[in-house]
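All protein chains but one are shown in place.
== subunit A ==
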Amino acid sequence: MSVALDARLVGFARALRGHGVVVGTSDVVDAGAAAHVLGLEDRERLREGLASALLRRAGQRQVFDDLYDVWFPSAVGDRSHGTFEAPPATLPDRRSRAEELRQQLARALADADERALDELAARVVAELGALANAATTGSFSAQQALDTLAPQTAIAGALARMQDAAENAPGGSGDGSGGSGGTGAGVSGPAGGGGFASRFSRDELRSGVAAFRRRVEVETRRRNAEARGAERISRYAVRPPADQTPFLLAGPHELDELRSAVGPLSRKLATRLAARRRRASRGSIDVRRTLRRSLSTGGIPIRPALQHAKPHRPDLVILCDLSTSVSGFSRFTILLVQALAAQFRRVRILGFVNRVDDLTEQVLGAPPGSDLSSAFDDLSRMTRWHRNSDYGAVFADVVEHHLDAIGHRTAVLILGDARSNHTEPQVDMLREITGRARHVSWLNPEPARMWGSGDSVALLYSEVVDMHECRNLAQLRDFVSRLLPV
């Protein structure tokens, strides 16, 4: 293979590493061998081949695909073949152009025409996404293109088109030749005619629009990479995988993604916790039973009897900061604990801002997967006098009112950033909690280097309890599977 391809692969691997994907030298060698065997004719096959060599787990696929589109672009230039028009100059021009493109989008969505959609995405970026200074830097903005186009408004048009098609097509009444779109070219998309399946056409179109947005983003990255270099674009324009997204920076979309990861993750963790518990309960020899058994073999202990520890599940008390700065993290962790509740003898959930409120009923009483935000949003019983978090007052409150929840079998989990707004930290109160509980862990969503800066009293508290950095899903998963006492 050529030197140029090798250099490309090495740069690609380095970009992957920059996004937290572990890629070894041997993996890059494998990728080179794969590219050699597969050739460069089929871009999608090369993608799969490189993915199999460079990736080791499924969660990294999104990052891989984004970077692959940057490093191995599907085309060079604007792929217009001269058919695209110049970006409109004035505002009314932009509006009318957007309207025209929107109608084309509705048609392509209704027909589920992959090629038309692809071409349309390229055209939208070229005509609506070009930035004002494009002439000098050649830059494009997906945000600007999508804001102008507003692709979600094409859904109604597409739906109307599909209904027309269903009414005009023969066989809608079920004489055997039914299903206008089902057997035709558009089998993979929302092209079907009437019947039962038509009731989720709208949802399918919504997914189609979401996919179109992604196409536009991919196309924008490709164009920008051409202008500014693949290395730069892959550093800034590619989102980290979901389990590396910092909790504190997650927007509503990322939080939604994280929430959907709770179910599968909790099942995995439950299996792991059960396995850990099983492993812990075997291995030590029960001397009395071994001696009694040895009598049948003439006093020689041939078959040792092992102790079976009684299944012992700890209590769990969660003390979580629900003030706005960290509530995303706390909510996510509570959802995870709710899903794992069966692993513990008893779970108490105490929410606080500067006063403690018992949320156990609301959280554990709700069916799994339901929206818990009403329980969390009501801060009135968690605040007193002001709405800033005050850890010292909270620990004093716990010692005064909720100490009965903490005993020698209780593991206490504290969730929060330990930013106490310059109030008295009251470390003694935390020490009293630690003295009663079997184990106290603190999960802090801030990076460890920020602890102790500004109004953070994390360093003071970390002398008393085990404080763990827990910035993203990967670290949380690690903590639960390895360190959470079971």
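Just so it is clear, contacts are C-beta pairs under 8 Å (C-beta built on N, C-alpha and C of every residue); 3 or more make two chains touch, one makes a residue touch a chain; residues count from 1.
Here is the rule we use: contacts and distances are computed from a predicted model.
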Among "ATPase", "(2Fe-2S)-binding protein", "Septum site-determining protein MinD" or "Tryptophan synthase alpha chain", go ahead and choose the protein name stored in UniProt for the chain not displayed.
-> "ATPase"
Check each of A:8, A:94, A:213 or A:272 against the chain that is not shown and name the one that touches it.
-> A:272
Among A:14, A:56 or A:303, which residue is in touch with the absent chain?
-> A:56
In the full complex, which bits of subunit A touch the chain not displayed? Write them out.
-> 22, 24, 26-27, 30, 33-34, 37-38, 44-45, 48-49, 51-53, 55-58, 61, 173-174, 176, 178-179, 181-183, 187-190, 192-193, 195-197, 199-200, 203-204, 207, 260, 263, 268, 271-272, 275, 367-369
